[in-house]
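Pasting a structure below so you can have a look.
Of the protein chains in this complex, all but one are displayed in their positions.
Presenting chain A:
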Amino acid sequence: MRLATTALGWAAGARQIVSDVTLDIAPGETFGLIGPNGSGKSTLLRLMAGLVPRAEGSVLLNDVPLVSLSRQEVARRIAFVEQQVETSDALSVCDVVELGRTPWLSAVVPFGPQDADIVREALDAVGMADRVAQGWSTLSGGERQRVQIARALAQRPRLLLLDEPTNHLDIHHQLALLRLVSRLPVTVILALHDLNQAMECDRLGVMESGHLIACGSPAEVLTPERLAAIFRVRATPLRDPADNSTLFRFQCLGCETERTRK
């Protein structure tokens, strides 16, 4: 599914959190959003999901304005995984993933065998199929993250929005998750902190102080000069002889002087 935004923005009172973001994301693309803390990545994702009231600008899904769709129609197209969610209800893993079927069900279309199959597939995809009966409150942070991603997959969306999905995951599950989402036949937009993981995306957008300041292929976007300016790190590109891919080693800019001062 194609997602196009025009002059998308949002202000919390007098503070502009996101301003003037114009983007065009192609069907099937895996698009990474990077930027320092507080640069507006999460808000931009929430704006794309249509979850923010009083948004500026517009979002088009396959040329249909997002605002013209009902919440249910949006939820059949877009699944969103927030950074951290909590509940005090004694839900099981299966209960949580079944919530993903909500937009497809109604009083006359109850949960059926096909829905159960979709839920099982989603649990399989994140490696939680043997934990269906376990209580949500007994899961670790990483397991909760994987269950929420299974819930999003159970929504059968055509666009998946993930806010720092690799947070809390061990390295195996980080790589497994990125591999899973890049292979899905859907458009994926994800906020990431690990710039080496961001290298695997088809395209990257760089956020700073609410503005989209760069957008393009990882090689174009992740230049040592830009990383120094935005993330305040010295980035040294290294080459992995195994597959000839580039990765970065980072050093903190401005940190050495503090240490020498001590």
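Throughout what follows, a residue touches a chain if its C-beta (ideal position, glycine included) is under 8 Å from a C-beta of that chain, and two chains touch if they have at least 3 such contacts; residues count from 1.
Heads up, the rule we're going with is that contacts and distances are computed from a predicted model.
S.K.: Using the UniProt record as the reference, specify the protein name of the hidden chain from among "Nuclease SbcCD subunit C", "TIGR03546 family protein", "Iron ABC transporter permease" or "Aerobic glycerol-3-phosphate dehydrogenase".
M.R.: "Iron ABC transporter permease"
S.K.: For a quick check of understanding: of A:T6, A:S19 or A:T102, which residue touches the chain that isn't displayed?
M.R.: Only one listed residue reaches the unshown chain, and that is A:T102.
S.K.: Quick one: say which of A:N37, A:S68, A:S88 or A:N244 touches the chain that got left out.
M.R.: Checking the options A:N37, A:S68, A:S88 or A:N244, the one contacting the hidden chain is A:S88.
S.K.: Among A:R2, A:R76, A:R156 or A:H193, choose the residue that contacts the chain missing from this document, as touch is defined above.
M.R.: In the full complex, the listed residue that touches the missing chain is A:R76.
S.K.: Which residue numbers on chain A touch the omitted chain?
M.R.: Chain A touches the missing chain through residues 49, 51, 70-76, 78-80, 82, 85-91, 95-96, 99-100, 102-103, 105-110, 112, 137, 155.
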